[in-house]
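In this view, the complex is presented without one of its protein chains, the others remaining in place.
Going by the order they are written in, the chains are A and B; count residues from 1 in each one.
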Amino acid sequence: MNASLISFVLRRVLTVLPVLVGATVFTFVVMRLLPADPAAFLASGPGMGAADIAALRAKLGLDRSLPVQFGLYAWQLLHGDFGHSFVTGNPVALDLLQRLPASLELACGGLLIAAVIGMPLGIAAALRPGSLFDTACRALAVLGGALPGFVIGVFLIYLCYFKLSWAPEPTGQIDAALSAPRIVTGFLVIDSLLAGNMTAFASALGRMVLPSLTMALFALAPVMRMTRAAMVTALASDYIRSSRALGLPNRLVLRYALENAGAPLITMFGLIFSYMLGANVVVEKVFAWPGIGAYALDGLQAADYSAVQGFILVVAAVFAAVNLLVDLLCGWADPRIPRAA
Amino acid sequence: MQRRDVLLGSAAGAASAFLPRLQTRAEAASLDTLRELAEAGPNSRDPHGAGVASPSLGTFTNIYDRLINFGHTEIAPGIFKYDYTKFTGELAESFEVLDDGKRLRFHLRQSATFHDGSPVTAADVKWSFDRGVSLPGSKYQLATGSLTDPAQFVVVDPATFEIHLPRGDRYTLPNLALTFASILNSKLIQSHATASDPWGADWLRDNEAGGGAYRITNWQAGQRVTYTRFDDWKSGPAPALRQISFEVVPTAESRVAALEKGDADIALQLPPQDIAHIAADPHVHVVSIPVTNTFRFIAFDTQTAPFTDARVRQAIAYALPFEDILQAAVYGHGTPLFGAKSAQPKNAAFPQPYPYNTEIARARSLLAAAGHGRGFSTTLSYNVADNDTAEPIAILVQQALAPLNINVQIEKISAADWATRLTAKTVPFFIESSSAWFNDPDYFFRIFFQGNWRWNFGSFNNPDLAKLLTAARWETDPAKYDALMEKAVGIVFQQLPILPLWQPTFEAGFKPGLTNFIYYIHGQVDYRPLRWA
Partner (left out) sequence: MKYGSSALLLALFLALAIAGPAVAPYNPLAYALADRLQPPSLHHWFGTDALGRDVFSRTLAAARTDLPAAAAAVILSSLIGVSVGAACGYLGGAIDRWVGRVVDVMMAFPLFVVAVALVAALGNSLTNVVLATAVINLPFYIRLVRAEIAARRQLGYVMAARLAGCGHGYIIGRVLIPNIAPIIAVQISLNLGWAVLNTSGLSFIGLGVRPPTPEWGALVSDGAQYLLTGQWWVALGPSLVLVLAVFAFTLIGDTAHDLFSPRSAR
């Protein structure tokens, strides 16, 4: 690694800080705008009355002024303490750490499927813009993205699990009867392979299929559309035109064009990945997927502020990390892009 | 090239894992394991904790012992229901009621140990009760059985424990059989207590410290809990199931699908619209048990106009299509609490059917008499989490009241906000369901018809009723007690602070062959007696 790369990364990391601070403030404020009182929610035990609610408020620190509460929250955050979740009874940091890999795995799976199907279609469409094939591809992709994820998910469960028995049970990441592999990456599919446990691998991979497919349908339209756009631009560039004029074989022209379209494609995948991470909330719910999205939703329904705040912060951090990665990859894919912040 | 190989490789892997049918739970089932699916999971291991979710009550039942347990009676082959009037020893080998019920003596099983191997002593029992009456999550419930002060709990010798009461109380023994009276490993918890947390509440929430029939061997909050049999358990016959996997599957459709495919052994919280269809499936055994301590109702805030006038509340009751509502909301799966023939209570039981039927003419005249002949506008609220049942009710109520010119707006309130709104009494007209731990009418009334708290859903305040309840609390003559409570029931029939609709049915789907299920008040599964036939 050379010095300019390191300083580039450092500078980029510094630009992430305002995003994280902004996210912290915003989520804190929005959560405090919620009319729900966590103490009243918690005081659901038999006979708990106003005095107990007041005591709970004091215990949770909700009786202090907002700036003081925010100060305490920020101070705890700096020490890696995200607070405690009422719903799970665990520290939020622990919950998020355990659940984040599941969400990332699902988003990766969805993106992979979308890329495998969407990119070739997008490239093919770009080669013949305006053709019937082009129109059909676009229409198909739009149709896939036009249905809410939960409908697709429930429909896939009905068809592939209930009726046809193709897919395993839609309840979580791995068959509960199997012992999960030792956590290395947190991605069960990879961890089970690393552990050489093929039964666990088959189970984990099988359970990935339906939820990933649901996510992929959603991502298919943007992947195809942007691949097509990037390729159309690349194919129209002077350098491809000259290659063509020089009579280079089509295969080679296509390869040059793809290399040329690399940076926009990487940027697109980064964007879609971050978006999927926030958007897979409902899909996680349908497939009982132990991810952070379902966790945040449960938290919102239970006035579990720390859980929701933690979730939003983590997604913002992942978003920033993905952006950084995208910048680095773009620099690698397209040396013309200067490394300036 | 390498990148492409990876892509192709994993795509092929996905296809091969997808196409051949994977071995399912149905094929791998063995006779000493169980897989249970539920809508939500436990969130605490502290039986005295605040904000404990109801699945936790199942956890407490299985990982802790009580001194005594409820008896049970068989209601269908292999299906039992707890009997609230009978008690059997659990951690206590035997017990005696002395001095007219002022002294309860318990003889502990001498060989019993906690999961860490240390013996269970009377000192642990006392400490557990001291803790129970000190923490807000349990102290109010225990107080309903006159258990309030640590001085009441006496260690006679390491194997003998006594509870002293100011007077004999019929609610003491039932309270001792609830999870609030679980016996905890005092030394273990005390070793984790701090100055600011003398009862170790923060620690116990995330850890177990008991000697029950099962130990928790895996706890993934909100996802799954694995229970493994504690082989040294002495407080009852050795459980048949060695390992139980409790899994959280939030969508009802997925639970039903897994049940019908034979992948789950027990599925809880079945949606009413699916029951008929599941019951017809030979691979599933549906257990339906009428729940006697829970009721579904519509509440009026009796302190907010126009519901301050009993005639308005009665008019609404006379306008509702009760039978349709029961069918629409739960497909008839409930015991009606409407349509009694006589305005006089049939007996002292509660809840019992109220004397209201659909009589529009009567509704009109009552409304006119109350000065609302031209109708009014109001908002009918319910909890979003309760949507499946409450939405049909709300829609039918809205349409039934329209002819009376009562213009009803339906308002769904988020689950997080619901408790806040009910506590602050800012919902004048709403749909809710609630339960009491015991079935005695005076117990029910004290929770639901008096007091300045959330559970008094109608904000009802009636001095006559208060007198009757005070008298009934300590009445030991059954005839006199019934007379008092019949009067009390008559008052709420007529005053109608809440309008009961029905009592729900506990419904669970079992894989055929699973037997010895005991239903308890909390509707969670007691794994200890369960076995495969």
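The working rule: a residue touches a chain if its C-beta (ideal position, glycine included) is under 8 Å from a C-beta of that chain, and two chains touch if they have at least 3 such contacts.
All values derive from a computational prediction rather than experimental measurement.
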| item | value |
| --- | --- |
| Residue among B:Ser30, B:Ser111 or B:Gln273 touching the omitted chain | B:Gln273 |
| Sole residue of B:Ala193, B:Ile410 or B:Ala466 that reaches the chain not shown, by the stated touch rule | B:Ile410 |
| Interface with the undisplayed chain - residues on chain A | 18-19, 22-23, 26, 30-31, 33-36, 135, 138-139, 142-143, 145-151, 154-155, 157-158, 162, 221, 232, 274-275, 277-279, 281-282, 285, 293, 296-297, 300, 308, 311-312, 315-316, 319-320 |
| Residues from chain B at the interface with the omitted partner, ascending | 252-253, 256-257, 271, 273-274, 277, 324, 327-328, 384-385, 387-388, 391-392, 394-396, 398-399, 409-414, 416-417 |
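Everything below uses one rule, namely that only the chains that are shown with their structure count from here on.
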| item | value |
| --- | --- |
| Residues of chain B touching chain A in the complex | 7, 10-11, 13-14, 17-19, 21-22, 24-25, 28, 33, 35, 37, 43-45, 50-53, 136-138, 140-141, 143-144, 205-206, 220-224, 226, 245, 247-251, 253-254, 257-258, 260-261, 263, 384-385, 414-417, 419-420, 423-424, 437, 447, 451-455 |
| Chain B contact footprint on chain A (complex, rising order) | 34-38, 40-50, 52-53, 55-56, 85-90, 95, 98, 112, 116, 154, 157-158, 161-162, 165-172, 175-177, 201-203, 205-206, 208-209, 285-288, 290, 294-295, 298, 300-304 |
